[in-house]
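With one protein chain held back, the other chains of the complex are shown just where they sit.
Chain lettering (A, B and C) follows the sequence in which the chains are written, and residue indices restart at 1 in each chain.
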Amino acid sequence: MSNPILVVENLRKYFPIKEGIFNRTKNYVRAVENVSFSVNERETFAIVGESGCGKSTTGRSILRLIEPTSGNVVYNGIDVLALSNKELRGLRKEIQIIFQNPYSSLNPRMTVKKLLSEPLENNYKLGQKEIQEKVESMIDKVGLSRKHLDRYPHQFSGGQRQRISIARSIITNPKLVIADEPVSALDVSIQSQILNLLMELQKELGLTMIFISHDLNVVRRISNRVAVMYLGSIAEIGETEDIFNTPFHPYTEALLSAVPSLDPMVKKKRNILKGEIPSPINPPIGCVFQTRCSKVMDICKKKRPELIEIDKNHKVACHLY
Amino acid sequence: MDWFKTLIKEIAKVIKGLLKDKVGRIGLIGVLIVIVLALGAPMIATHDVTEMFAKSKLKPPSGDFLFGTDDFGRDVFSRIIFGARVSLKVGIISVGISATSGFILGILAGYYEGKTDGIIMGIMDVLFAFPSILLALFIVSVLGPNLTNTMIAIGIVSTPVFTRTVRASVISVKSMEYITSAKSIGLSSIRIILKHVAPNILAPFTVQATLALSSAILTEASLSFLGLGIQPPNPSWGSMLSDSRKYMELAPWLAIAPSAFIIGTILSFNLLGDSLRDVLDPKFKL
Amino acid sequence: MDNILEVKNLNIDIVENKSTKSLVENVSFNVKRKGSLGIVGESGCGKSITAMSIMQLLSHPLKATKGKIIFNDGSKSIDMREANSNIMRKIRGKEISMIFQEPMTALDPLFTIEEQIAEVLKFHTDLKKVEMKKLVLEMLTKVGIPQPQRIMKNYPHQLSGGMLQRVVISMALILNPKLIIADEPTTALDVTIQAQILELINDLRSSYDTSIIMITHDLGVIAETCEDVIVFYAGQIVEEGNIMDIFHNTSHPYTKGLINAVRSLGDKETELFTIPGTVPVAGEFSKGCRFAERCGEAMAICREKEPELMEISPGHNTRCWLYNGGDTNV
Partner (left out) sequence: MRAYIIRRFLTLIPILIGISLSIFLIMQLIPGDVVSGMLGIEANPELRANLEKKLGLDRPLHEQYLSWIGNAVKGDFGKSFRTDKEIFPEILSRFKITFQLTVMAAVISWIIAIPLGIISALKRNTIIDGIVRFIALLGVSVPNFAFATLSILFLSKVFKYYPPVGYAGLFADPAKNLKIMILPAIILGAIMSGSIMRMTRSSLLEVMRQDFIKTIRAKGASEKVVLFVHALKNALIPIITLIGMQIGSLLGGTVVTEQIFSIPGLGQMVLTGINQRDFPVVQGSILFIAFVYVVINIIVDILYTYIDPRITFKVGR
């Protein structure tokens, strides 16, 4: 195994809910519960799951854009959660994030040039000329032209904005990029353009990428390893091909079978999950998936399953194994 | 100089937008007239505002006294013109007070949330718990009625509205991903507030400021009407209107002129504010 | 006539002050009785407003300016573009009903689920309150809502998106309409919930013998639910045919691009298939074929002259110069 650039251990994020007469915190939204994984250098590690499973919260906790409740995040030997605000700001040129919504992630009052030079000005001491050069080479790299530099975000289409957003994220030369649903807001014909761009950039710049998505097709294509999350926990984690070819966890199985096939001839035998995702405020005791699982056993209602390795690098949290 | 150019460009764009809109055009013209009257008062006025023409008390409008004279024989036209000066001065300075404090307090409350928010908004809630004219009345009566205290009182009274508007905009801007993005590239809070939050709340803030100007002018007129604002012999539309009531039968022009100017001025600012909202914040255009 | 709905030369414009922009141009299609028609396209292509115009639900400044929308329930046929509001009211909810994209905003937040479903009955029947309640309860059970007795007293904000979509479906089906228009019914939902809802729609459709128009941007959803497909691009139909034609005999370069973009995700070896450029904005269409700028197979004529929708095999039409004169080079 190559060396991990990022290790996340027992990450937990509880959002307090205030209620009652005195507005006291009585309960928590358990958004992320005991999540552990590591990301190797230059790989693409995907976190996949449905809305509310905690994938975005996990991504943002790594950068401390959301302060995690407990756990460990170690980046290149640095204990990220122990950093002071100032040290953290320094680290942020190395870890960057790409956001889902290209319409709200760019300040509407800044030109493209401003948007791209801001991260440089803030993180490096560079002269105007150097900044100009870097901005220009970056705008070429993401497939836009220099004449776009003086325009404002609203003058671009969704796909072009996402290119700007990507440029802004990688202009500081980060080592690790967290891409939070980077193509979900885009039209099908534009999605693949952006995915190609991300894959090219990764190869060219040697980036490590955490790719957060709900789209299994996209995840399969872009990632080396995957973690499947459900209700705040990792259900299954392993090499992408292993997970897609031989899913162990009943949830992964159902998730894969729920994806509509493009071939009208193939009427897949569906394994349709019953019911809904339970509330993360009162998750079930025991396995969080028990309420929808077709293979539920007694033990699932009592004990939460641990992630255990049952194949090479392939771990699953399920009492079946 | 870069920001200056951008600013000029933005202002030009807004004015162009205002001129395209019928409502905006009327509002802008009205406001410009008031400004011209106020600035050019000494040139436009035909008489000294305090000079009493003993022989011409309560004279109807004529070539010499355009709007007639009052019970002391003073020229109403000149008093109206200088009244514009007073109204505008009170409006601008009191809105200056409330806008500045509201802007700072609103940003602090909205951006930092938690305790800061609780304390600031607690105070605002208390100020909000008084009907505004009454609070202004109360403050002026305690401090003593004069021009400065009128401005202070109106400034205090209109601070909570600004604070709330700014806070609400800050909170909505804060939920935008570009703020998270700014954090993620390592910007400090101060920079985020200055570069990313403040520019994006300017639109609702400007609209609020225009509307606050009209309500400040209204409050001043009300206070003066009650005899607790601007004190004689300084001319104020409110007190002129109040004084006119004694001679309503004999000299109705005394009531009509100040009423027309108060209404016209407030109407113009409101028209301008409405149109500004459409131009700056198109999503509210209905 | 075996079509329940025939749309002929429909045009939808956006009429503002002095300017008129065309959003949908010369669109014609039929929905077979008991048939299922999929309309697929990307955002802004005009598919949703086409659906809205069928029910006369377009609001200012959108307007269906030309064409016929003929609804035939077997005994009579009505041109709904001409129909007055009384006739439309009787059709809406009873003969044709709609399922919307955002279940979270499709229901009035101030009324209970029961009240909102019963409203359909109130508008179209003379049932008594008790009978209505019974029907609502039955319908909620049918669409798979657990504890319907309790849920029907809830307000929309108390339910999840998937549940709300079931409520909207029960509202659409309670009077057993002849046609359902489903406008991106699963786009706002998670994939496991999407699978549930699609299965539900398919089951209910076959047990109710209803026709359906399924509007979506997701080719997978089309493949799952439809028999016939039309592909929209920039306010026009660029290809239409049955589902086999579209997926296995794809003719238009745009349709090919859409399908390949998704299929190439499955192939790790090659670069992802992309359609270059951006989706054109209404009112800014180029001369000639609207897809020409983004088309890998564009020829000189494509930039000069707009192609007509041409039949390349029975029932399979395409709007592309590559097929001029029946030259089916597939």
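For the reader, a short list of remarks on this structure follows.
Here is the rule we use: contacts are C-beta pairs under 8 Å (C-beta built on N, C-alpha and C of every residue); 3 or more make two chains touch, one makes a residue touch a chain.
Remember, predicted model here, so these are calculated numbers, not experimental data.
Listed residues C:81, C:94 or C:252: the one in touch with the omitted chain is C:94.
From the options C:5, C:24, C:37 or C:168, the residue with contact to the unseen chain in the full assembly is C:168. The chain that is not drawn here is touched, among residues B:99, B:151, B:218 or B:276, by B:218. Touching the omitted chain from subunit C are residues 52, 55, 57, 85, 89-94, 97-98, 100, 102, 105-111, 119-120, 123-124, 155, 157, 168, 171.
On the side of subunit B, the interface with the absent chain consists of residues 121-123, 125-127, 129-134, 137-139, 141-144, 214, 218, 221-222, 225-228, 238, 241-242, 244-245, 248-249, 252, 255-256, 258-259, 262-263, 266-267, 270-271, 274, 286, using the contact rule stated above.
Methods note: only the chains that are shown with their structure count from here on.
Steps from subunit A to subunit C, minimised over paths through touching chains, total 1.
The chain with its CA mean position farthest from that of subunit C is B. Averaged Cα coordinates give subunit A a centre that lies 49 Å from the centre of subunit B. Per-chain Cα centroids separate subunit B from subunit C by 52 Å.
Residues 50-51, 157, 159-160, 187-193, 195-196, 199, 214, 216-218, 220-221, 254-255, 257-265, 270, 272-277 of subunit A are the ones touching subunit C in the complex. Across the complex, subunit B meets subunit A through its residues 176-178, 180-188, 191, 195-196, 199-200.
On subunit C, the positions that touch subunit A within their shared complex are 42-43, 146, 160, 162-163, 190-196, 198-199, 217-221, 223-224, 243-244, 247-248, 257-259, 261-266, 268, 271-276, 278-279, 294.
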